[in-house]
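Before we start, here is the structure in question, set down as structure tokens.
Heads up, one of the protein chains got dropped from this complex, but the rest are sitting where they should.
Chain IDs A, B and C follow the sequence of writing; residue 1 opens each chain.
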Amino acid sequence: MINARLYLMQRLTAIAMLPLIITHLVVMIYAINGGLSAEEILGRTQGSIGWAVFYGSFVLFAAIHGAIGFRTILYEWFVPNITVCSVASIALLVILSGLGLRAVYAVTWL
Amino acid sequence: MSYQTITTDILILGSGGAGLFAALHAKKQAPDLSVTIAVKGLLGKCGCTRMVQGGYNVALAPGDSVERHFMDTIEGGKWLPHQEMAWTLCQTAPERIRELENELGCFFDRNPDGSVHQKAFAGQTFDRTVHKGDLTGIEIIGRLMEQVHARGINKLEEHRAIELIVSSNDGRIAGVLMIDMRSGEFVLVRAKTVLMATGGGPTMYRYHTPSGDKSMDGLAMALRAGLTLRDMEMVQFHPTGLLGGEGTRMTGTVLEEGLRGAGGYLLNGNKERFMFQYDDRGERATRDIVSRGIYEEMRSGQTSPLGGVYISMGHLGPDMVASKFSGMVKRCADCGFDLAGGLVEVVPTAHYLMGGVIVTPDTRTEIPGLFVAGEDAGGAHGSNRLGGNGVANSTVFGGIAGDQMAEEASSIQHHAEPDQHLIDQAIERNLNPMRLNGGSIHEIREDLLNTMWEHVGVMRNAEALSQGLTKIRALRTELYATGIALKARSFNMAWHEWLNLESLIDTSEVICLSALARDNSRGAHFREDFPEAGDLNSSFFTTAHQSRDTYVINRRPVEFSRVKPGESLLASENALPEEVIS
Amino acid sequence: MMKHRSHPLWKAFLLHRISGLALALFLPIHFVILGLALEGASALNTALAFSDLPFVKAAEVGLILLLAIHLLGGIRILILELTHLSWDQQMLSRSAFGLSAIIATIFLWSAL
Partner (left out) sequence: MNSNAKTLTVTVDRFDGDTHYQTTHEVPTRDNQTVLDVVTWIQQHDDPTLAYRFACRVGMCGSCAMNVNGEPKWSCRTHVSKVVSGDASLSIAPLRNMPVLRDLSVDMSEFFDKWTQAVGYFVPTKTKDDPLSEITSDDRARAKANQSIECINCGICYSACDVVAANDAYLGPAALNRAWTLMNDERDGARQTRLDAVSGDAGCHNCHSQHGCSTYCPNLLAPASSIAGLKRQTLMNLLPWGPSDD
């Protein structure tokens, strides 16, 4: 099911996400104080290449990491067929990175 | 009755140290021949080699020598060993240890300087026992087993050998008849050469240490095939078997020798030490003496509640005991006993059978193509086996058998024609309990175990032995009138219990007869009516073979082919020190 | 019958898996909402206003809890697998869970 390469990718992306998620969480705690508004979010992020790279890489890491994990769970708990699981996980990868990058584009570019 | 036929080149019965070693050697020698192991349990997961705790005797260290190991073996066996076998054992052991370590992957405990650690074991003049903690057997069989699994050797697991089948033309071995215990079907495995390595196993005593799969099937088959056995009166008792009462399989399992060596006390029912009444060394006397001491105490009624004596370690400090004997303490704790601080009830327990089939030092028997090695073969130990010589014996001779079988099988064109009459007869005999009305074989078994313990046990005399003989014969009659209620043959444990019992009764009778025939006391065999060892120079060993329906016991003189009583192969010393347990 | 699962580390595994799965399934929704910014701040605001509803809030706090659980539990696994530190895994998983609860509480606090 999982071989060394997939394993490595899952662990590397997990490690890479650590600082990203922690930063995100801290910022969110800070931001959430007083309620979240679109203007606030966008005001902070729009036009910032830094945030674009930050969230862009997060999206890709999360997509890879999540897709590999999803594939395993699907196989072990639901569909014990490697091809089906791989296709589904690639679909998740595409959806996550597609929607994610679109969101990053939306909040940082306009 | 129909049966299935399987054909192989080399067939091995049993997967202990002897069987597995033979398979590996045979496959290595003749990779193109098919090698098949048939075993009563799962491959490598049954038999006694796995249960070896103490270790493996081998002359490796500077100062030790094959000669010294040999002299200890001869002295320990009270001049009864077959000297060429004992010599082969001692001489080949170093090579086997190197093979186990370098080729098969065993790893034995080391000294700080990187050399292999060798500990002291009872009755030896040199610390020569190689070991892996106190689980040496697991290391040895674990490694052998995984090699066998990896090397394309055929397995017939849960196959019970029931009859050696020879050819009607020339008496050569033609194969072995078995029961596939899972399906209950009969299977004839035809082979060019056969090794019998079913490991003896004196489990016909109330208290015994060997694994539950061993029931002397091999020796019973050998008797029926007309082979001659030797030294059958020589049953070694271990002094400290766990006593857990009736209805538990824990009873009889061994508590290690080292406990007494480390200073453990044996206490009788009054909680008093008693061993100094029997020997100056107290609890540290040799196995046979301690066993007899305990037996005396039990006979005089000074027993613990379950009828044995106590072993007590607490005075050495429970923490020290728990750390030094952690495996043993945990085992006892799992089963509800406090070995480190409390009293544990113990009893002498039948441990090893020195007797077995007469073979040549290259494991050949009177039947061409049939080889015997390990505990099934007699001769190497004489009247007593040194602790640590058991596994050396099975691995040394198993390997030799493998080489011999490969060589012989390679030179044979065609399989011998099995004697159909023998097959039919054997199937009939084994189906007999199925035809009779079901009865309680359990009680027959209990009777046999008690009879052997009471009449043919630690201490013997003519009267008790003759009574024992009568009882054993009566039990055979009873067995043959008692059937198995459960008629389905697949996974029928009751049927196999019946067959076990048949083998045990046959061999019990032989043990009893041989004990009657030895009118002196040597090693494990102690006659209260003949307590002296007798003249060493005219030492004899007993032989037993079946002739029609009776067992014939004879004596043959021991051949002192290498050393005579009073002499030694060791230049500097003539007499060896008394055995001591360290 | 499934008593072999009744030890703390199996539960830690289960929690890690459920949280990871929930995250993987929630993230697309999160991204869709943020993507609404493409249609202008007002659309995003409408969506975010939705998040003022109590049950949505609860769900969000739950999600933060899951994220914290997964993150801290993940750190535990990384320590176990990739380092030689032989820390007590049961202790680690309990602490990870405890800490996650604290983080989620802080979030709840801030969000109120």
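Simple rule for what comes next: a residue touches a chain if its C-beta (ideal position, glycine included) is under 8 Å from a C-beta of that chain, and two chains touch if they have at least 3 such contacts.
Everything numeric in this text was worked out from a predicted model, so none of it was measured.
Q: List the shown chains that the missing chain touches in the full complex.
A: Contacts of the omitted chain with visible chains: A, B, C.
Q: So one chain is hidden, and I want to know which residue out of B:105, B:342, B:531 or B:557 touches that hidden chain in the complete assembly.
A: B:105
Q: Of B:29, B:253, B:404 or B:543, which sits in contact with the chain we cannot see?
A: Here the residue in touch with the unshown chain is B:253.
Q: Extract the touching residues of chain A with respect to the undisplayed chain.
A: Touching the missing chain: residues 1-8, 11, 72, 75-77, 80.
Q: For the chain that got dropped from the picture, name the residues of chain C it touches.
A: These residues touch the chain not displayed: 1-5, 7, 9-10, 13, 17, 77, 80-84, 86, 89.
Q: Touching the missing chain, which residues of chain B?
A: On the chain B side, contact with the omitted chain comes from 41-47, 50-51, 60, 95-99, 101-105, 107, 109-117, 132-133, 135, 137-139, 142-143, 145-147, 149-150, 182, 211-213, 244-250, 253-254, 331, 334-336, 442, 484-486, 488, 490-494.
One rule holds in what follows: only the chains that are shown with their structure count from here on.
Q: From the mean C-alpha coordinate of chain A to that of chain B, what's the distance rounded to whole Å?
A: Result: the chain centres lie 66 Å from each other.
Q: Quick one: report the Å distance separating chain B from chain C, using the average Cα coordinate of each chain.
A: Computed value for the inter-centroid distance: 62 Å.
Q: Find the geometric centre of each of chain A and chain C from their Cα atoms only, then give the gap between the two centres in Å, rounded to an integer.
A: Between these chains, centre-to-centre, one finds 13 Å.
Q: What parts of chain A, by residue number, touch at least two of the other chains?
A: none
Q: Could you list which residues of chain B touch at least two other chains?
A: Residues of chain B touching two or more partner chains: there are none.
Q: Can you name the residues of chain C that touch chain A in the complex?
A: By the definition above, chain C touches chain A via 17, 20-21, 23-24, 27-28, 30-38, 41-42, 44-45, 48, 51-52, 64, 67-68, 71, 74-75, 78, 81-82, 103, 106-107, 110-111.
Q: Mind pulling up the chain A residues that touch chain C in the complex?
A: Spelled out, the residues of chain A in touch with chain C are 11, 14-15, 18, 21-22, 25, 28-29, 32-33, 35-39, 41-42, 59, 62, 66-67, 69-70, 73, 92, 95-96, 99-100, 102-107, 110.
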